[in-house]
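With one protein chain removed, the remaining protein chains of the complex are shown where they sit.
After this line comes chain A, so read on.
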Amino acid sequence: MTVSTRTPRTASRRGRRAGAPYSFLAPALILFTLFMAAPIAYAGYLSLRRVKISGLGLGAGARTEVWAGLSNYARSLSDPDFLPSVYRVGLYGLIVVPAMLGLALLMALLLDAGRTRVGTFSRTSIFLPYAVPAVVGSLLWGFLYLPRVSPVTDVLGKLGVTAPDVLTGNWTLWAVANIAVWGGTGFNMIVIYTSLRAIPTDLFEAARLDGASDKQIAFRIKIPIVTPSLIMTFVFSLIATLQVFAEPMTLKPLSNTISSTWTPLMKVYRDAFVRNDVYSAAATSVVIAVATFAVSFGFLKLVGNRAFNQEDA
């Protein structure tokens, strides 16, 4: 965008050239349009289309795309694999999000209270898994889950107890959830910890002099103040959790329990790239996206949208 340099010097309110903000925004808006807005619109369009096969389905003209109404949605929602995957991910979210954020908050409060000498070591260690890609984290845990590798099997074996194979049956969900908690706690801890550090000390020093315990200070003063950070971490965790993909895809070769439709996103992938049914996949992804967006947006509205402020500039 070279527009700005040619624009006559019509002063804006702040006395600068009127074209400048648009040229600064141009790269972002072009990329946003091409790689976010257009794909979303295209997904919506595809979800309403289908292929019509005429005659024997041979030759170039035999396959044409026609409007399908809502039939893809009906097909997607009534797919016997879909609802189980939604339940599974719902349960998975109910495990992961509270466990991860609860641990993150606990660790952040412990660090902030400053009553330990292992603070720096623990903070760095707990944050470290954020540097490990979900694929690699799943790979490491995946091996550790194998009975032939797991140290738990050895220890329990000595005690005469047979350890369960956590990559089978109902254990699998917990095994995957553990990977997500392991990978996500540190980052959320740092986010919460940063907000805690920003609280002016005098806000709770007075309470401390009056004899309030660390626990009371945490619950009555610190947690309410960092609530906006908690809301943000909650929303981002929720969005990430509902789209779980890399962990089960990586564990799949190690576990017979994980099918190719184990999570909704895995089903979208299978429909699009294994079955070449992009229409049904588009419909399913629209359903997931709308549901995710509704949940996160609804949650932000519910808590009064305290996390994103929009009008301070």
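Operating definition for what follows: a residue touches a chain if its C-beta (ideal position, glycine included) is under 8 Å from a C-beta of that chain, and two chains touch if they have at least 3 such contacts; residues count from 1.
To be clear about the criterion, contacts and distances are computed from a predicted model.
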Point to revise | Listed names "Sugar ABC transporter permease", "Transketolase", "Zinc import ATP-binding protein ZnuC" or "Anti-sigma factor antagonist", matching UniProt entry of the absent chain | key: "Sugar ABC transporter permease"
Study note, to complete from the structure: Full-complex touch with the removed chain, picking from A:96, A:176 or A:226, is A:226
Review point. What residue numbers in chain A mark contact with the hidden partner chain?
Key: 4-5, 12-18, 20-25, 27-29, 31-32, 34-36, 38-40, 42-43, 46, 103, 106-107, 110-119, 121-122, 124-137, 139-144, 146, 148-151, 154, 182, 185-186, 190-191, 194-195, 197-198, 201, 205, 214, 224-229, 231-233, 235-236, 239, 242-243, 245-246, 249-250, 253-254, 264-265, 268-269, 272-273, 278, 281-282, 285-286, 288-289, 292-293, 296-297, 305-313
